[in-house]
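FYI, not all chains are in this one, though none of them got moved.
Chain naming follows the written order as A, B and C, and within any one chain the residues start at number 1.
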Amino acid sequence: MSAFATPIIPAPIPDNISLTELIDKYFTAYNSARLREICQLLSQRVFQPEVTVGLSLSGAMTPTGLGISALAPLVRAGFVDYIISTGANLYHDIHYALGMDLYAAHPFVDDVQLRKESKIRIYDIIFGYDVLLETDAFLRQVLRSETFQRRMGTAEFHYHLGRYVRELEVQRGQPHSCLLATAYECGVPIYTSSPGDSSIGMNVAAIALEGSKLIIDPAIDVNETAAIAYFAREAAEGNGKSAALIIGGGSPKNFLLQTQPQIHEVLGLEERGHDYFIQITDARPDTGGLSGAVPSEAVSWGKVDPQGLRDTVVCYTDSTIALPILTAYCLNRCRPRPLKRLYDRRGEMVERLQQLYLQAQLQHKVKDLPTEAPVATYPCGTPIRRG
Amino acid sequence: MSAFATPIIPAPIPDNISLTELIDKYFTAYNSARLREICQLLSQRVFQPEVTVGLSLSGAMTPTGLGISALAPLVRAGFVDYIISTGANLYHDIHYALGMDLYAAHPFVDDVQLRKESKIRIYDIIFGYDVLLETDAFLRQVLRSETFQRRMGTAEFHYHLGRYVRELEVQRGQPHSCLLATAYECGVPIYTSSPGDSSIGMNVAAIALEGSKLIIDPAIDVNETAAIAYFAREAAEGNGKSAALIIGGGSPKNFLLQTQPQIHEVLGLEERGHDYFIQITDARPDTGGLSGAVPSEAVSWGKVDPQGLRDTVVCYTDSTIALPILTAYCLNRCRPRPLKRLYDRRGEMVERLQQLYLQAQLQHKVKDLPTEAPVATYPCGTPIRRG
Amino acid sequence: MSAFATPIIPAPIPDNISLTELIDKYFTAYNSARLREICQLLSQRVFQPEVTVGLSLSGAMTPTGLGISALAPLVRAGFVDYIISTGANLYHDIHYALGMDLYAAHPFVDDVQLRKESKIRIYDIIFGYDVLLETDAFLRQVLRSETFQRRMGTAEFHYHLGRYVRELEVQRGQPHSCLLATAYECGVPIYTSSPGDSSIGMNVAAIALEGSKLIIDPAIDVNETAAIAYFAREAAEGNGKSAALIIGGGSPKNFLLQTQPQIHEVLGLEERGHDYFIQITDARPDTGGLSGAVPSEAVSWGKVDPQGLRDTVVCYTDSTIALPILTAYCLNRCRPRPLKRLYDRRGEMVERLQQLYLQAQLQHKVKDLPTEAPVATYPCGTPIRRG
């Protein structure tokens, strides 16, 4: 039997088994084995000092409370260095910071009735319409402040927002910090790939109608995240590694993965792709969505290092099951890492990336200069192929 | 907020959290909430003395070792009273009893190469072709014995097979009993809805070519399981309840659920459907399979008691994740139940069901007798409708 | 670009495009490409005279009317040589033959209300409880007849049942024959892998309580289908091929595929696996069900010829979409094949298979005889390995 294979030696599950032992010994095959591999890969190799860990977040994670219960602890333990999230996850996170009530219900409810009662449903979570209205009012008030009257990327935007939220948590005596406030405190930059797409973006747009000077510039995010991924290699004296931990899929997944093509395809710098690719999703590869695209496909794009394919795992299960499990496992098995505070180093890293790009561009320009003009070219000067 | 709703009050997951606490407090929404509801419903209400619990089993559970690690302990604790399984789960269970080696590998292997090396793959489990050959040889040897030279249902068939397997386990000093042997010892009847469909059925067919007198009669199974479901009501002085615990879906699920229509639709006896319907599956309701049919649909068929819809839960996740979790949870939270040993009571229960059926038939015949012959009838005497 | 690749040259879909052209030209990628490959593979290579085609059927196909609209035409055109079906598909098929009314509704209905109104729901199809009762009454009347008072396999059982149903169709002036009656007329044997699992099996069980002598013997089915698969090679002067066309998954899929291991693993005869493996399903490989097991995995089991992996296609979509499309495509593109009438040749083929088995067994026995007795053996004589 080949080297990769381990004999399965089943024994009855004891009645007082610990979580870590249950996973290590009884998650033997199919998606349970993938979840075990994720727990072990994260705790043994990814959550190590030399690895820069990017987390992408989609699906309704914070409404379920996992922002406070699972994600904030991972951030605080230094396991997550930067985050790409949907706007919705950051928006609903704020409800808890504001002390609002969300309720666990079930998915079989009469939505027409809910609408009549001014209640909002996120699958099996229900809360009042006023939760939205008050959060919106809070947001608009904050966004009208001087801090936000200029152009910025989403990392800076969420940092300032996190500061306000944190102040409020302190003021309210909130015992547990939400994700946004925790990331602010830990210097973990949070990006969103779709700044207009969520109630946060909606309120930004509303105050723009009032004359606000706030402009969210997505290009800043693209360059900051590319810089983070690029300079991940510099850690540990050039032996640094880069990990993509993908909860769900969607636009945040793509944004996290595109950091690598941004470096080699667009900026023309050498890069070999993320070293670790770990995803929890229910999206399959065959139906056209990037959410379901597998690590090996990402290899062809240079998003994932071909050498690292053995360090890629996709587990097909609900994130609400996998996320608390992997959090509990890793917190138990893994000692905290020092915080990298990448937020503080964004500016310097982008500056260095810019210099490298301008240098690379100069070299390419010289090299690419056509010795004689082709008959027909694209605007970019490339000769038009017969096709 | 309505009565069914519980506020979500998230707190950071502690690093030494127990499994049961993780589930109770952090599985708040989506499929994690369904898995929590299953754990709580099973431990608080289903695994109680007055409930007769039928388990249906599909998907490759025993190859992963969960036959020995999860299912056998549930049986031994008295939590499972009868089982409907695919043949494959019972066949692959035997490998472990025979001390054979199965290996945990991964799903991305070269199957053409495996075929050349005489290796068999079940997704991410790999083992030698000889595991099949030896298990087959064992089966044929046993099935040629006098015990098996007659017509029987699958409960009896698996009981005798379990006895042989148990003997072998003892002889080999096997520390942990497989599902088949455990069920034999605990008097838990195991049925299969598709007796020809698996290597067990294949070997039965092979020895039939040699002249074996063994005949597996599916009608015996239909009546025995209907009798079990029917007389489940008799427990606790007429307050007995019936539960369907469905791992996967497929033919075993249907077979377990059809016990109820067998009683009212076919046998003409009064019946109100299962009281509990708990399923772990990845099959959705909209694509045509019974695997994905939801509890409420089963209500329309009289398979599930309309009163009991609140006692139905479907969790969409991999059984290899859910089964060890719910096993560990319930073994921890729930005291063992006395064994019902339904195997020993099959004959008597079918006899009583037969009497009730023959009585009911007599009543219906009298009542249904047409006063005058209709112009055109089906063979059954029903007037042909215009349609 | 490698040989397997075709350039995609998109052009606007014209407003009067035919179905076949839409598929050939516009189903370019993802599951649409798989569906196109299935249409083309079936019409160009599988539905050819030298190929023996086995169809497995699961999911609620006949309730939707696809038994009459799609499957019966495929049978009549000679494209399907034998069938493995769930019992439910054959049972619900009969409703249409009896002229009963089933209604297309939608899936969002109140099942408790339906139950009160004595209505049955199959996802978005609704019909009266009396449809079940009358079909059951018809079945029991027929099954009590002399024809059915003995032991038989399901091919013979469904053949006789088909004859009764066909008679009734003629009597009622039914314009279109159902699947059961069509298969009867065309000599296409229909097997079910789970004879007790459906209302047909339930009625067989009921009359057993009355003293019926009907016994459905699954071993007969196993041997008949193995014989069909084995002798498929004999067509076209030894160049015959074997195809598995799998609608859905479940027990029928496994039963169709196990014909090959039955030949080499259990009966000890040489066999190379099915040549074509075509499946339409929504089941994924990673969650433990055989429904989702992919063709390459089947290669490791010897269920599919390794040489034929290029002739395997799995399309992940709803069968209710794919089946009418592939039927319309193939009826349009493919001339009918002469009927093989395998039903009439079952007996002879099993007899020959039996002889081959007994011969093979004799050879193996001699060969396997141990020169000296091992210290410890299984009952079958195999030395017990250290494990």
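One rule holds for everything that comes next: a contact is a pair of C-beta atoms (placed from the backbone, for glycine too) under 8 Å apart; a residue touches a chain by one contact, two chains touch by 3 or more.
Just so you know, these numbers come straight off a predicted model, no measurement behind them.
The copy number for the entire complex in this file, given 3 shown chains of one sequence, is 4.
The definition used in the following text is that only the chains that are shown with their structure count from here on.
Per-chain Cα centroids separate chain B from chain C by 24 Å. Distance from the chain A centre to the chain C centre is 46 Å, each centre being the mean of its Cα atoms.
For this pair, chain A with chain B, the centres built from the Cα atoms lie 41 Å apart. In chain C, the residues that reach two or more other chains under the touch definition are 284, 286-288.
Per the touch definition, chain A reaches chain B in the complex via residues 1-2, 4-19, 22, 26-33, 35, 60, 63-70, 72-73, 76, 96, 101-106, 119, 122-126, 175-176, 316-321, 324-325, 327-328, 331-332. On chain C, the positions that touch chain A within their shared complex are 29-31, 34, 284, 286-288, 316. Within the complex formed with chain B, the chain C residues making contact are 58-61, 64, 86, 88, 98-101, 107, 111-112, 114-115, 119-123, 129, 132-134, 136-138, 140-142, 151, 164, 168, 172, 193-199, 201-206, 208-210, 214-223, 226, 248-251, 254-255, 258, 261-262, 265-267, 282-291, 293, 296-297, 299-302, 306, 309, 318-320, 353-354, 357-358, 361, 378-382, 384-385, 387.
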